[in-house]
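Complex shown without one protein chain; remaining protein chains in place.
Order as written gives the chain letters A and B; numbering starts at 1 within each chain.
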Amino acid sequence: MTILLQVLINGVLFGTMYGIAAIGLSLVFGTMRIIFLAQGSMIVLFAYLTYWLFTLLGIDPYVCILISVPVAFMVGLGLFYTLFKDAAAIEDKNVSLLLAVGLMYMVDNLMLTFWTANPRFAATSYASYTIRIGDVNISFVRLMALVIALLAAFVVFYFLKRTRLGTAVRAASADMQAVKLLGISSNWVMAVAFGIGIGLAGLAGVVMASVYSFDPNYGFTFALKALVALALGGIGNVWGALSAGLILGVIESLGAYYIGAGWADAISYAVFILVLIFMPNGIFGGRAAVKKV
Amino acid sequence: MKALYRRLGHKGLISLGIIVAALAALGTLPFWLDVDASYTGYYLFITCVYLTVAQGWNLIAGYTGQISLGTHAFFGLGAYTMAGLWLNGIGLYFFFDVTLMVVAGIAPAIVASIIGLLLLSRLKGDYLSFGTLGLAQIVYVLFVKGGKITGGANGIYLDASYFSSMRVYYWVALLVAVLATLAVWLLTRSSFGLALKAIREDDISAASHGVNVLKYKVLAFAMSAFLAGLAGSIYGYYLFHLEPASVFNMNWLFYPILMVVLGGTGTIIGPVIGSLICSALFAYGDIYFGGYHPIFSGFLIILVMRFMPGGIMGLVSKAPALWRKKEGAVATTTPE
Partner (left out) sequence: MASPLLEVRNLSVSYGDVRALFGVSLTVEEGLIVALVGSNGAGKSTLLKAVSGLIYPTEGEILFEGEDLGRTSIRHRVNKGIVQVPEGRRLFPNLTVHENLKLGAYLPRTRAGYKDSLERVFSLFPVLRERQNGKAGLLSGGEQQMLAIGRAVMAQPRLIMIDEASLGLSPILTMAIFDLITTLHQQGTTILMIEQNVNMALKHCNKAYVMSTGHIVMSGTGEELLANEELRKAYLGRRAVTGNQGSGS
């Protein structure tokens, strides 16, 4: 029983990163109708930034958030205006998809050349602290990851619900043309959504570097997991995306414990395909990620 | 000759002449160039393997407008099917067995049909991409974790003593690539191709005009998987040692995509040009830049999609339109 509880808690804590990444994907998909497959690569890239800031300059990973997230936001704006602006305007979404694929492939291989495939980890003094509640051990950094994810989800939720620009972002995911007719710059709306999406990747990167040892090959896996979480949670639902990430973490954690570590990936993809086939609206029944034919 | 001229016209006859000449030159190449000693032999062999995969991807992406991201799974499945059958003594038991190769294509085609039916019957094509990507990762894990059946992460070994000369490889790969290109060309010119194009433009309208959208999408997808599997079997004969990390490598997904988009998606010559160029880049990239060339490949995909999403063929066909644009302004949608 204790073991099961421990496995469940580990799963929830591991799922936080999927959740953060899925919120980002959801924002980008909502406004631009593209699946940003390079999200995972961006997370790993910012994990390396955190790792560098920590090992070279001795900056604490949680302080790095103040640097990483704004930098990631700017990178997002830059990527949008240099690469995705024109592609977002055309009907054929395959162009944007392939742009993201190209970006992912380039960034992954750049990191592989730059940092090699050796796993890295921001080994802070508190990385191994655990908090003991009853018989269950909870790692401090993992708990922090959950807190950060919840805060991030709240901030994004507040932005979307309570600010004028956030309302425009939500409106844009329903009808971009109508948004334009109100005099609102569609490019700015998309750029901000994209910037926040990458900003969240920056945040997830900090979490990754502080909790796990990672290598460049994580990027692709993470993009896929975030996508699974997105499909589970349904589009346009911040809390849905976050919860789906946590659920995915639990599924993987259970799978790894009861079936075997190497199978965790296969299980989450199987869940993904099953959800795509049987519950295209996601498990929370929100707006469909995909329109039925 | 006159009848041929009447059918093809001036341009068609010239194209036909160029194709015949090129095929004759490529077909007889091993007689005047030592393909074993020269790097060109390997280069052209691998180009043909890529081209076969690329034409399959082109069929589904270029002609139905859907992106499959499971090509590497079908490629690897093809290679493993061939190797598994060979090791178990099934087939006629000789090198480059046609039956084995065809079965190696059919196996992934069946998998593709099943996943295609499941995904495409309920969802619009956008998510086919991600379903196939998920499927590919599952297949990879199955092969790594397959224990004795698949040889696990170490893979399986074939009898390498069959290798005699690159000549056989070259001819087989060339023949298959030419047949694949021809098959895709014929398919797209048939009523099948017309249906695919209708689906690409507007699947709802196609459906309302009596086109069985699902059937055509799944068929195109299965055909694409068949070609990937076929190419996989040829590459399997070349490797003799199959391991998940090599035959399920993501490069078997990304490189063919790059070749198609660089050459021009939805054109028949585009992938040919794309694979010749890209293979050369990779081959010489390997020699001069060591392991860096994947970075350039990614960069190249970005450049092509950013500045010429129609690929090289797109530029060729757009050239006259650009010329005309200067004469009179055309109503443009405003950026904002």
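FYI, a residue touches a chain if its C-beta (ideal position, glycine included) is under 8 Å from a C-beta of that chain, and two chains touch if they have at least 3 such contacts.
The structure presented is a predicted model; accordingly, all values stated were derived computationally and were not measured.
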Among A:122, A:149, A:184 or A:256, residue touching the chain not depicted: A:184
Contact partner of the left-out chain, one of A:174, A:261 or A:274: A:174
Touching residues on subunit A - with respect to the absent chain: 164, 167-168, 170-171, 173-175, 177-185, 236, 287
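Going forward, only the chains that are shown with their structure count from here on.
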Chain centre separation (subunit A, subunit B; CA means) in Å: 32
Subunit B-touching residues of subunit A, taken from the complex the two chains share: 35, 83, 86-87, 89-90, 92-95, 97-99, 101-110, 112-113, 180, 185-187, 220, 224, 227-228, 231, 260, 262-263, 265-266, 269-270, 272-273, 276-277, 280, 289-293
Residues of subunit B defined as touching subunit A within the complex: 61, 65, 67, 115, 118-119, 122-124, 126-127, 129-131, 133-135, 137-138, 141-142, 144-145, 203-204, 207, 213, 250, 254, 257, 261, 265, 291-292, 294-295, 297-302, 305-306, 309, 335-336
